[in-house]
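Just passing along the structure, written as structure tokens.
Only a single protein chain was left out; the remaining protein chains are all shown in position.
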Amino acid sequence: MPIELASVAELAEAYAARHPQEILAFAIQEYSPHLAVSFSGAEDVVLIDMAVKLCREGPLARESFRVFSLDTGRLHAETYRFLDKVREHYEIPIEVFFPQPEAVEKLVREKGLFSFYRDGHQECCGIRKVEPLKRALRTLDAWVTGQRRDQSPWTRAEVPVIQTDPTFSSSDRELIKFNPLANWTSQQVWEYIRENDVPYNPLHERGYVSIGCEPCTRPVVPGQHEREGRWWWEDVNKKECGLHSGNGK
Amino acid sequence: MPIELASVAELAEAYAARHPQEILAFAIQEYSPHLAVSFSGAEDVVLIDMAVKLCREGPLARESFRVFSLDTGRLHAETYRFLDKVREHYEIPIEVFFPQPEAVEKLVREKGLFSFYRDGHQECCGIRKVEPLKRALRTLDAWVTGQRRDQSPWTRAEVPVIQTDPTFSSSDRELIKFNPLANWTSQQVWEYIRENDVPYNPLHERGYVSIGCEPCTRPVVPGQHEREGRWWWEDVNKKECGLHSGNGK
Amino acid sequence: MPIELASVAELAEAYAARHPQEILAFAIQEYSPHLAVSFSGAEDVVLIDMAVKLCREGPLARESFRVFSLDTGRLHAETYRFLDKVREHYEIPIEVFFPQPEAVEKLVREKGLFSFYRDGHQECCGIRKVEPLKRALRTLDAWVTGQRRDQSPWTRAEVPVIQTDPTFSSSDRELIKFNPLANWTSQQVWEYIRENDVPYNPLHERGYVSIGCEPCTRPVVPGQHEREGRWWWEDVNKKECGLHSGNGK
Partner (left out) sequence: MPIELASVAELAEAYAARHPQEILAFAIQEYSPHLAVSFSGAEDVVLIDMAVKLCREGPLARESFRVFSLDTGRLHAETYRFLDKVREHYEIPIEVFFPQPEAVEKLVREKGLFSFYRDGHQECCGIRKVEPLKRALRTLDAWVTGQRRDQSPWTRAEVPVIQTDPTFSSSDRELIKFNPLANWTSQQVWEYIRENDVPYNPLHERGYVSIGCEPCTRPVVPGQHEREGRWWWEDVNKKECGLHSGNGK
């Protein structure tokens, strides 16, 4: 039973200071089964840990949430292994969405496999992430992301815990987007991971903080902002991949 | 103007002792532009080097051969970089063929990303390699592969330099398959690479001899047969990926 | 002309809020040529950058400081390369001090090469770091270290910018120890490194924050304190290697 759309801003305010797991519980309660967690294979694994606990040990019905991942065809080998580890560890299915061959083949034939270094990442992300995401969102009323304000002072500083999706809602259908970790810091996420023995992507032990596609991700040095590990050849104000392109507008 | 099919066996015999570049020249001459080199991102790069020399410095017309690669979505990051390096180094387009999302998504949702370790590699190869290959071959009369007899005493010991494709020919269309390196040894291929300064996949500097998809490839130790670096959990007699499944039958 | 020893505490207070480079300038001015910077091959490279600038572009005489490193025989290959890179980049000699063979041989024969994991790191550090350090300090009146308070809330929280060395001073000779970075944070050190294009150990791009001997150093994950990357099997209150064993007493 979807919430009144008019009240999204009010809800965002009401939940702004709540614990991520409470926001997640609300999201699942209101939107299951038309809701899914978007899992990138990085530290947003905490959302899965929280959801599983709500549905197994907690008040919510078992299997009342879904998880999807965008397999761009260019993830790190470590990330593929991690996705499968999460699937086995939590005994949950992970729905992957994969790009269309015509689009990938055309881009690669014309521009090679690394055109984003020259032309910017939007074209490639459009094909490998946004189109599959749209298919994933088509059957959903709400989705849950791991976005945090501290991930990018440039584009994510205003991310609310609940919002009408500014990018993927359409005139005839409002899509709700939950960002339960919006107000948490990286530090809090990692404390949660260690206190709860949550499995994590081994790339995090090799200097990677933010993790996306292999060619567009790099480790950062101590004291460097995690966003500098993504699309480092581009303007920091434009570093969103299309999934969250409504940010900062 | 395709060769008389009846004469394939005769031609194979006639060319059995010829240099790979001569076999390649014959293939291009007879079948261009309906012929393509299948490039795996490994040491079969020598075929590209030979073809480029035939068409630029040699007797054949410029651009008279095509190159395609099967991008399974699970290649090593190093292989993707190498494919692009070859494209830039030789200034040739590389046509990639990419799997169908429905098939990949279904397999991964049902069995996860590493089902091949349990169920064998045929199902995954069918989706990620064979279906794209069929699309690649659809418009061709002949293709060129890097198969060598010494790559697998179990399945490739009889590979001829020219053959009617035992797997992808159909009742109404014979497909010719050229294996110009069939009689060369690994040693000869690597001598060619070094003498001609051919760029090679950097994985070859880390113990990898045979190279395929990342999860299905591993380095070998000194003295170990290169085929033990592929699908090592399976029976050596079945270690073909579907591209060359007619071998040994 | 050594400073009045009585005034060390006063000086420490006077310099507590000064910029590291000012502290370093004072140290060199007062103690050259009987002063050396102890360089570990990690982010303490900023001390070398500052000293070089003081002596080349600034007010101090060229070559008026020395640099030494303790080569334990177990440093990372990357650290050896980095030491040499610093030597070449700044065109300065680096004096290494190396352990005594009798002591190393006896320890290894009796306990193997990794006894520290069982017996604690003190015995090995005593042989590979402390004994060579004592030889290094023998001819000095003062040394400069990269110690910072934020490196260890457990053992370094009280480190002053100038102190009488609590460990290596002897009854007949007071040794002065300068810690110019004591009040800087990791964040400040890394900002200095990036703003000044200071070369750094590539291990810092692979998740390593604090760097010591190879078997006793590991990367940390995001949000983990850098000291957890050192002697992680031991009590955090004892994680000093003997060089700075007077800390916290």
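The first chain written gets the first letter, and so on, giving A, B and C; residue counts start at 1 in each chain.
Going forward, contacts are C-beta pairs under 8 Å (C-beta built on N, C-alpha and C of every residue); 3 or more make two chains touch, one makes a residue touch a chain.
Here the structure is a predicted model, which is why all the values come from computation and not from measurement.
Judged over the whole assembly, touch between the missing chain and the shown ones holds for B, C. Checked against the full complex, the one of B:83, B:175 or B:189 touching the unshown chain is B:189. From the options C:8, C:96 or C:236, the residue with contact to the chain not on display is C:96.
By the touch criterion stated above, the residues of chain C touching the omitted chain are 71, 73-74, 76-77, 80-81, 83-84, 87-88, 93-101, 104-105, 108-109, 112-114, 132, 214-215.
Residues of chain B in contact with the chain left out of this view: 43, 186-187, 189-191, 193-194, 200, 204-209, 219-224, 226.
Methods note: only the chains that are shown with their structure count from here on.
Taken as a contact graph, the chains are arranged in an open line, each linked only to its neighbours along the path. Centre-to-centre separation of chain A and chain C, using mean CA positions: 42 Å.
Averaging C-alpha coordinates per chain places the centre of chain A 37 Å away from that of chain B.
Computed from the mean C-alpha positions, the centre of chain B lies at a distance of 55 Å from the centre of chain C.
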